[in-house]
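One chain of protein is taken out of this complex; the other chains stay put.
Labels run A and B following the written order; every chain starts at residue 1.
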Amino acid sequence: MTRPRLATLAIIVVALGVIAFALSGALLNLMIFMMIIALAAQGWNILGGYAGLSSFGHAAFFGAGAYAMAVLQTRFGVNAWVALVIGIALGALVGAFIGFLSFRSGLKGSYFALITLAFAEVARIVANSTNFTGGAAGILLKLQNGLPYLQFADRRYFLLIALGFVAIGLVVSWWLEHSRFGAYLVALRENEQAAQALGVDVFAVKMKAIAISGALTAAAGCLYAQNYLFIDANVAFGSWISIEALFAAIVGGSGTVLGPLIGAIVLLGLGELTKGLSHGIPGMDLMVFGVILVLSVAFSPNGLVMLMKSLGLRAPAKEREA
Amino acid sequence: MRRHPKSLSRRTVLKSGVALTSMLAAPGLLRAEPAPVKVGLLQPISGAFALDGDLAKIGAEFAVKEINEAGGIKALGGAKLELIVGDSRSNAEAGAQATEELQSAGVAAVLGGFASGIALTATQTASRYDLPFVVDCAVADTITERGLKNTFRFNPNFSMATAVALKNLVKLNDDAGKPIKTVAIVHEDGLFGSGLAKIMQEKLPPLGFQIVETIAHPTPARDMTNVVLRLRALNPDLIVPSHYFNEFVLMARTLQQQRVRPKGIYAVFGGAASSYRFVNEFPEAAQGVMDCNHWGDPKSPITAKLRETVTAAGKFYAYNTPINYSLVKVFAQAVEKAGSADRAKIIEALAANEFDSGIMPYGKTKFDAKGQNASALPLNTQVQGKDIKVIYPAEYAEAKPVFPING
Partner (left out) sequence: MYSPQIVVEALLNGLMLGAIYALIALGLTLIYGVLHIVNFAHGALLTVAMFMVWLACAQYGMDPYLAILFVAPVMFALGYVLQRFIIGPASHGKDNGILLVTLGLSIIIENALLAAFQSDTRTITSDYSFRVVEIGPLLLSFPRVVGFGVTIATTLLLWLVLHQTDIGKAIRAVAKEKLGASLVGISVPHVYAMTFAIGCACLAVAAGLLMPSFYVSPKTGAAFVLVAFTIVVLGGMGSIPGALIGGLLIGVVEAASSLFLGDSLGQIGIFLIFIVTLLVRPTGLFGARA
């Protein structure tokens, strides 16, 4: 497994920032969406990649963030930045709640994946039928530009903020790879019993992981709400985001620092590129997208990061047994 | 690089040949042709609503062709309209992205949107560029209540449509000697169904109708038997359903199977209630179903032509086609009045003028201060025999309502 240096990460972030300032219109919009998905995927990667606990329900966290952002601002007049912080905290809390129940029962593998899915679905149905969350009509945020509102007439600033969050996600992942906590996570992914025997408090480690994971994905939800200014239950808690998050992380390389970011850029970029292929036949483009996806799994089973490495595109920094 | 004289001359000949043919084909175009006016159509070409997007596209294309064949935009020296279709993929993010792409393609305006969630984000995206956006059948009232200067809506919104639906329901009931006393509302639990149920729950009781039950169900629904069993137990005089096509079909079939025969089924924006596919495939279950929905003027000769075009493409006609046909017509008039393809001028023209409403039964389209077409109204239809007939209002009616349907 490659461990990029902090300097490399800094260069990547700065490069993306420079690119951001050259963008406008459709590309800018696309890149903002890419960053939101990348952030959601980074959250997924902490739990699914490093700790080996694949979730099918990260929509629960994404939705928690998005709804916190929307409800706090529209119902309670809370400042956008404060709402953002609360939204992220709520994501961590929801993570802790789901984690507490499932880890106490010792769920892992498919069982854990399915229970997260069920939690996200319950959240979706509740949000869709409760007046507090705007019910089925969803919530429309007010359009008002300015720094205090976390909305910008020049959307490049919003992109920079999203990029900032992605940078935090990168640093968190980098820290995982260099800390004792991260080592515990990987240890329990590889062999939980052995980790336990060595005195690792497995439950506490998992709880921390799901809280961090939930917080990052919730941040993505907050940014989504703030960027599109409209959410409803199917957007915020829909299975689409659970799938996007895990797709991006796994395609890019699960359990790697750069995997989720690369996965998100490649997948969404590919989605846009294939758009032109439909030739008036609906579905053609997404079909091609699916084929490329399957091929990419077939030919780079460990994710694009690993594929790049094996093709010698990146100088390997440090080696570690995967 | 050394030029090859022979190939050069051949190219020249070819070129002049092309020029000659185009001259022969269109003798009026000897002068340089004015730049075409690009108009964006945002519709769900793929995804869950692909069928609607498809029908909308047929209507818009038909109008563009008609306008171009009649000499294009006269105020711009006969400039042709060029339709650029953006695929919203039936979801809001892709709708915003497609709007950005239409903006990059340099369109003078965007038409369409189709679903409320998509229209909300897409109009907001367009507002960043002061790009005029005329929404079609997305019904959420909020679309025109955000103070966006660029946003207009051609079709009636929720409140307008339900007001008409209720008014006509009262008339229908009164004319038949008030056979309806009890009503059951069945709705899908999304923005559209829930919103409608809420309004109905508020407004029906003061009009003298007793609501015996309001039943929500998810989309997609796997089964309607439980809903229908409840209806059978309650035995309401009238069922007011609002859901999408599939659930409507399931419910109507199950009603027939379970022998539930209310005095009437009165849908508002009913998914299948005014669908020719439904009538064609389940004539018995569809019989007598009434709907209050977007509907083109049945008496216009163009309606017949659009229907032919849609049928020839192997599809079933629905309201998306006449609406988007008419949208393009309204846009073309706005450009004529603006005398320019400049966005600000088009917005100004849209806000200030009255327009012919194409083949929608709106009389003169006039956008109010919020951008809502104040003249927009839905029509009441009823499935009669193998056809869908307009029953209200009188000026568009093709047939008298058959009511109550089951004695």
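Here is the rule we use: a contact is a pair of C-beta atoms (placed from the backbone, for glycine too) under 8 Å apart; a residue touches a chain by one contact, two chains touch by 3 or more.
Remember, it's a predicted structure, so these values are computed and weren't measured experimentally.
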item: Selected from B:K38, B:K203, B:R277 or B:R307 as touching the chain missing from the view; value: B:R277
item: Touching the absent chain when the full complex is considered, from A:A10, A:V82 or A:V126; value: A:V126
item: Candidate in contact with the missing chain, chosen from A:S110, A:N145, A:S179 or A:S310; value: A:S110
item: Touch criterion as defined above, residue of B:D174, B:D223 or B:D387 at the omitted chain; value: B:D223
item: Of B:R253, B:K305, B:K345 or B:K389, the one touching the omitted chain in the full complex; value: B:R253
item: Chain A residues that touch the omitted chain in the full complex; value: 54, 101-102, 105-107, 109-111, 113-115, 117-119, 121-122, 125-126, 128-129, 243, 246-247, 250-251, 254, 281-287, 289-291, 293-295, 297-298, 301
item: In chain B, positions touching the absent partner; value: 46-51, 54, 189, 215-218, 220-223, 225-227, 229-230, 232-233, 245-246, 249-250, 253, 256-259, 277, 281-282, 284, 315-316
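Here is the rule we go by: only the chains that are shown with their structure count from here on.
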item: Approximate Å spacing (C-alpha centroids) for the pair chain A, chain B; value: 37
item: Footprint of chain B on chain A - complex, ascending; value: 25-26, 28-30, 33, 125, 128-129, 135-138, 140, 142-143, 153, 155, 228-230, 232, 234-235, 240, 272, 275, 278, 282-283, 285-286
item: Complex contact set, residues of chain B against chain A; value: 45-46, 50, 53-54, 87, 91-93, 96-97, 100-101, 103-104, 117, 120-121, 124-125, 127-128, 140, 142, 146, 148, 189-195, 216, 218
